[in-house]
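Everything below concerns the one structure shown next.
Shown here: the complex without one of its protein chains, the others still in place.
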Amino acid sequence: MRPGIRNMCNRFDRSYSYLSCILIPAVFVLVLAASCHKEKPSLYLKIGLPEAPQSLNLWLGTDANSKRILSQIYQPLYRRHPKTLKIIPWLAAADPVFDPEKSTYTVTLRQAKWSDGSDFTSEDVVFTRQLFFDFKIPGRYSKWKLIHKIDAPDPHTVVFHLKEPSAIFMSRIMTVPIVSKAEWQDVVKKALATEKPLRTLQDHVVTHPMGTGPFVLTQVKKGAYIHMKKNPYFFGTGLTLGGHVLGPYVDDILFRVYGTSDVAILALKKGDIDYYWWDIQAGHLEDLKGQDDIDLYFNKKSALYYLGFNLRKPPFHDRALRRAVATVVDKEFILTRVLQGYGTPMNSVVPSGNHFWYNPDVKTYSHGLPREDRIKAAVKILSTAGYTWQTPPVGEDGSVVEPSPIQLPSGRKMDKFVILTPPADYDPRRAFVGTMVQEWLRDLGMPAFARPMAFTALLDTVKGKHEFDAFILGYGKLNLDPDYLRAFFYSKNDRPRGWNMSGYSNPEFDAIADAQRRTIDPEERQQLIYKMQKIILADLPYLPLYNPNVIEATLNQRFKGWVSKVNGIGNIWSMCTVKPVD
Amino acid sequence: MSLLSVKNLSVGYQTPAGVIRAIDNVCFDLETGRPLGFVGESGCGKTTIGMALMGLLPDNGTVLGGDILFRGKNLACFSEKQWRKIRGRDMAMIFQAAMNALNPVYRVADQIREAIITHHPEAAEADLDSRLEELFDLVDMPLERAWDYPHEYSGGMKQRAVIAMALACSPKLVIADEPTTALDVIVQDQILKGLRAIQARLKIGLIFISHDIAVVASVCDRVCVMYGGQIVEAGTTDEVFSSPRHPYTRMLLGAYLSLDSKPDIRVPEMGETPDLFQADGRCRFSVNCPERSADCSSSRPKWIEVSKTHRVFCCNEALIRSINETL
Amino acid sequence: MKPGVFLVKLLEIALIFFIILTLLFFLFRLSPGDPVSKMVDPMLTPEDMDHLISQMGLDRPVWEQYLIYVKNFFTGRFGVSFHYGEPVKDIIKQRLGWTILLFTTSTVMAAFAGVYLGKIAAWKKNSRLDNIMSISALVCYTLFIPWFALLLLWGLGYQLNLFPLGGVLTPELWVGAGSFVAKALDLAHHMVLPLMTLFIINLGSYLLLMRSSMLSVLQEDYIITARAKGLGETVIRDKHAAKNAALPVITSVGLNLAFSINGGALTEQIFTWPGIGRELIFAVSNNDYPLAQACFLLIALVVLVANLIVDLLYAWVDPRITY
Partner (left out) sequence: MLKTHYIHRFFAGWQIFIKNPVAKAGVFIMVVFMVMALASFCLPLLGPMYDPMTGIDPDIRLSTPPSLTHWLGTDNVGRDILAQLLEGAKVAFIVGLSSAFISIVLGTAIGMVAGYAGGLWDAVLMRAADIIMVMPSLVILLILASLFGQFNIWLIVFIIAILRWPAVSRVIRSQTLSLKQRPFIEASQVAGASSFRIIFRHIMPNVLPLAFLYMTFRVTSAILVEAALSFLGFGDPSQVSWGMMLQWVWKSGHMFQAPYWLIPPGISISLLTLAFYMLGRAMDEVLDPRLRRQAQG
């Protein structure tokens, strides 16, 4: 036995040196061989995604990327027109017929088919509503519970019975995707029998979602790519909807994930992808402008980035202080410096992109004033409200000086307060704006401290426990229906984990908010929404700060026909109208 | 024709402070099959001679002059390739620190076989095994221990293994640099007996380097005494040790307290260290020599024949006269 | 290596593993916030959120959750990821292959290359070659991974258009019925840049370690004996010196595995390489407790087992060590 080991040892030494000199050159040979093989040009529409979709299960996939994939498959009854943003029929054949006495909506359905060829019937709509009720699906049930009864007289008509007329019926209930009974029937039955039905439904692994949309999912290679093919049974092919003749004119779409946006931009310039479905930072623009085979799109965004105050405790329970802060904050600087000029001024809590509901003449505090005037105006507001300083920010000769700490009307010095912001990795803009707001407030002698916090921890303290002075948060994708104003400022929502984070309660506002929910007529509701915005901008529970534009880029060598809309060109209309350049 | 003859060999070490001439104009001859001893205090350059003969001087060591004639070839100007051909085959060396002279991660038998394979690549397995057996008998070591690892050997066995490795290709010249210093007396005695028997039987030219006079006396029949890189006295063992002529040899013997002799020779306390940078060939022991005279510091010492086989390297006129009178 | 000692080592690993598991569990559960609070969709009412939390079983007392978790863990069920909705086991199965492919190849190659180059550098100490090698090894060791990775991507990936920009494969090839060889080549083509990043980063440390351990081995007496035997330069260097000098490098592979895992996670993040490291970073930022815990425990297990293997390997290579 001994000699055996002995030879092995020797062999180990000799082979070891040979091994190591073979190993390294082998790698480089491999590299050369690999690099000379070029992919053949093919006509796939290649789209880059910032992150892999969370899940293909409609009930779990709530992140942006999952919604992008699933919105090509599952379709709603009605949808917004890309230009006018009005609600237009989609899976439904025509506008619903409203019967005021029985307060019912009757909707006739289009002759559509599911991607497996079976017919889309009213049966599926009834099943979908029942599913919302059985599982109390988050975000759906709270809206659909207004429909206390639904019946389907024939396969292509559905009658919705409402308790009371609701303005958000069309905008929030009818725009919810409908699922097929065949696909989910037995999953639902099995899930309801378990102890945690919703969790079982969400954990159901969906490999081939069945929908009525323009595309169908053929293959998902985890961590690498997602392949979708044209849905032959798409009801929209050839129809002219929303001012566009729908296709889809592309047979295959390939989604690829890119870890960092820099790499994605390089891939775009190199031609690896045709479109990067994510907001591009301003830094890339000079470079991309120089490329003639890349088109740039600047669209308004339905978003709200704001500075929220805690009205429940000093110092921000005092409206005058909030107005002073609104005056001294330099929105112009944020727009030009932080957003590098690519943004729209945010005067009201409704973004200007949502042009129907946006109220242009609300109180704007310091729009466009230079630094000295802003400080002077803020000091005037504060002093009339009884705030004092040993050395005020504005000297007798009108020059702006370094103030001493501000004193409350009661004479006591204002104690330290913290402005909470999300961490830099989550959103570098908000973290930086936080530091700038801190500087502007210190110009008034206020002891302000911006402190970034982990996103989940931040929401827990602000939304859950209400233990905060001020915070900077934002909603990147606000629904185009302004009902969210009610959610944010309704006094009853001022409870732990409720959406009224700043603790605003104004009976007059509550009354209007309830009224607007019931008014069906858009013009009438618009006036109510205008009044709501006027009240909010007067009381300032939230100070709107900025609204960045959506900057997107596409390669124009292979495809053209992207449709611009609020929130950018990544929408169903583009998918249905993009066609190869021939 | 002598196996090895060294003619005024000088070896120096480059150091930041200049060139140390560790060996200064050393000459000696070695017949085939005769054991020659080198004795001297530590730092007198005896190990450097061994290393110079094997061409194993460290990076900063160089042969400054003189030549080494070994079986007709002058090693002084050998290239590394030429050295490699004869090292291990015609000449071999046994080192003092036997404790880690063997590579710890290879089996002893492998290392010994390697010594043979290097010079006889075409050797068949059977020959290698038989040669290994012979070697282990030669140093009387049990063969089954051959495949153990060095750390499983005792000090004595390690030294025997090193000796076996040195004799692997039956070299004509073996240089043993203090082979037994690290061992206890009993094992030392066994090793020396073994070494003497092997040297006699295989007619190997042995150069035995040690600081221990008794050990050199028991192994070698001719000896050279060294001080400060110079050979001060050379001759047969009994000539040099019974009637030492050179003051340093006498002092060296005086320091060696044997049981029977009366310590009549006063042992002077050692003074300065020799200046090894000196390159003019003057006697380096003069700085400590009790019988120093004026011409010691001026003229260069030369070889004085005390007898045909016994000579002294000195320049002290009084001493020379006393030697000539006794002739 | 006597089996008794081996068992003790296994027990030790099991104990350490269990402690890490417990520490990690409470670390996640006691931190503020939960997976649901991240959802900013205004349509979600507080009732919806509480409904979701109870469905996730997070409303039960922490101790109860811990016991359930441990029971599930040892019966092979690692729970379902909150974020992906898929069982954690499947997600890890998909990701593990990629990480092992990239991570082990780069570490092994770096170790071999490090030993090979370190040996050469040490043999010609203070020569120009040695200085160049040690300085460049120093630079490699102190490179800042994300910065270096992005430079590679920009330089080789974009400017010279030699390599793809991250990702694991070219979809067009894999969607159609591409031949196996084309697919393998495509995979290798994607692997080059991340592999090169990790290889260069790890190479530095192994080369330096090998060089210094080689320098001290060359002082040993058995090297002079080898010379006395008339062995050739390369034989002495490769056979005698390198084998002894390589021993500390082997232990260092185990020891700084944790360091190279950091590097691995960063590289996967930059090159969108769908490995365990990248998944862990996402899972942590999404508060996806089951997935994050499983990924981290897997990494801890890999490191512990690797250290055990390194000990075994060391005992096999160095006869002096007997357990």
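Here the chain labels run A, B and C in written order, and each chain numbers its own residues starting at 1.
As a convention for this text, contacts are C-beta pairs under 8 Å (C-beta built on N, C-alpha and C of every residue); 3 or more make two chains touch, one makes a residue touch a chain.
Note that this is a predicted model, so its numbers are computed, not measured.
Enquirer: With the full complex in mind, choose from A:P232, A:G341 or A:P360 the residue touching the hidden chain.
Expert: A:G341
Enquirer: I'm checking contacts with the chain that's been left out. Which of A:L246, A:I406 or A:A450 qualifies?
Expert: Residue touching the chain left out of view: A:A450.
Enquirer: Can you say which of C:L102, C:L152, C:L169 or C:A265 touches the chain missing from this structure?
Expert: Among C:L102, C:L152, C:L169 or C:A265, only C:A265 touches the chain that is not shown.
Enquirer: Which positions on chain A touch the chain that was left off?
Expert: These residues touch the chain not displayed: 260-262, 265-266, 280-284, 286-287, 336-338, 340-341, 423-426, 428, 431-432, 435-436, 439, 450-454, 456-458.
Enquirer: Even though one chain is hidden, which residues of chain C still touch it in the full complex?
Expert: Here the touching residues of chain C are 12, 15-16, 19-20, 27-28, 31-33, 131, 134-135, 138-139, 141-148, 150-151, 154, 158, 208, 212, 215-216, 219, 255, 258-259, 261-262, 265-266, 269, 277, 280-281, 284-285, 287, 292, 296, 299-300, 303-304, 307.
The definition used in the following text is that only the chains that are shown with their structure count from here on.
Enquirer: What is the distance in Å between the mean C-alpha positions of chain A and chain C?
Expert: Chain centroid spacing, chain A to chain C, equals 36 Å.
Enquirer: How far is the middle of chain A from the middle of chain B, if each middle is the mean of its Cα atoms, in Å?
Expert: Chain A and chain B have C-alpha centres separated by 89 Å.
Enquirer: How far is the middle of chain B from the middle of chain C, if each middle is the mean of its Cα atoms, in Å?
Expert: Spacing between the chain centres: roughly 56 Å.
Enquirer: So which stretches of chain B touch two or more other chains?
Expert: 106
Enquirer: Using the touch definition from the top, list the residues of chain B that touch chain C in their complex.
Expert: So the residues of chain B in touch with chain C come to 54, 56, 80, 83-89, 92-93, 95, 97, 100-106, 114-115, 118-119, 149, 151, 162, 165-166, 168.
Enquirer: So in the complex, which bits of chain C are touching chain B?
Expert: 220-222, 224-233, 235, 240, 243-244, 317-320
Enquirer: In the complex formed with chain A, which residues of chain C make contact?
Expert: Residues of chain C touching chain A: 31-35, 37-52, 54-57, 80, 83-87, 94-95, 98, 109, 112-113, 115-116, 150, 153-154, 157-158, 161-175, 182, 185-186, 188-189, 192, 195, 238-239, 243, 269-272, 274, 278, 282, 285, 287.
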